[in-house]
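One structure is given below, encoded as structure tokens.
Below, a portion of the complex is reproduced, with chain positions unchanged.
Just so it is clear, A and B label the chains in written order, and each chain counts residues from 1 on its own.
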Amino acid sequence: MLFQVKMTVTIPAHLASGEFDSLKKLEKARAQELQIAGVWRHLWRIVGNYANISVFEVTNGEELHEILSTLPLFPYMNLEVTPLCRHPSSIEARG
Amino acid sequence: MLFQVKMTVTIPAHLASGEFDSLKKLEKARAQELQIAGVWRHLWRIVGNYANISVFEVTNGEELHEILSTLPLFPYMNLEVTPLCRHPSSIEARG
């Protein structure tokens, strides 16, 4: 099943920048691992914002929540989750 | 350049349904033509809504506006356009 997820990061004032940088490294590694696995299918930066628009392909909501809630930056992100499905005019095989 | 476009359709009460159906056919044909051309790169239906989330790859804003404003359903759609760019953690070749 497909979900669009808009992730907006708020840099925590109380966290040392070094600590936040290492979280960002972990986040990048995890994101690339999930993209290679075909779960995190698209990841785009929103121009001018510390935010991204992503598309996930997962079996169900459980799996998506498990992935999102264990992302290193999860405590510092606002997430908007929109369930998607195949559009009747789409020519994409996997939709 | 990449843009996400969220399109929400409002069915016009004053239009005969037959007229609206033919507009929808034109819209579908145009959408598939643009997908084949690689311009309309993704088209997903938002579950439960007469709305879609699309991703366009165009040269610039002029080209995107020309495409969107000449869609048959344009007068009956609310469009939210979000400029995207490559995310540093993305592994997609074309981003």
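Throughout what follows, contacts are C-beta pairs under 8 Å (C-beta built on N, C-alpha and C of every residue); 3 or more make two chains touch, one makes a residue touch a chain.
Being a predicted model, the structure only gives us computed values, none of them experimental.
Asker: Give the total number of copies in the whole complex, keeping in mind that only 2 of the identical chains are shown in place.
Answerer: Shown in place are 2; the entire complex has 10 copies.
In this text, only the chains that are shown with their structure count from here on.
Asker: Can you work out the whole-Å distance between the CA centroids of subunit A and subunit B?
Answerer: Roughly 22 Å, centre to centre.
Asker: So in the complex, which bits of subunit A are touching subunit B?
Answerer: Subunit A residues touching subunit B: 2, 4, 27-28, 31-32, 35-36, 42-48, 52-53, 55, 82-92, 95.
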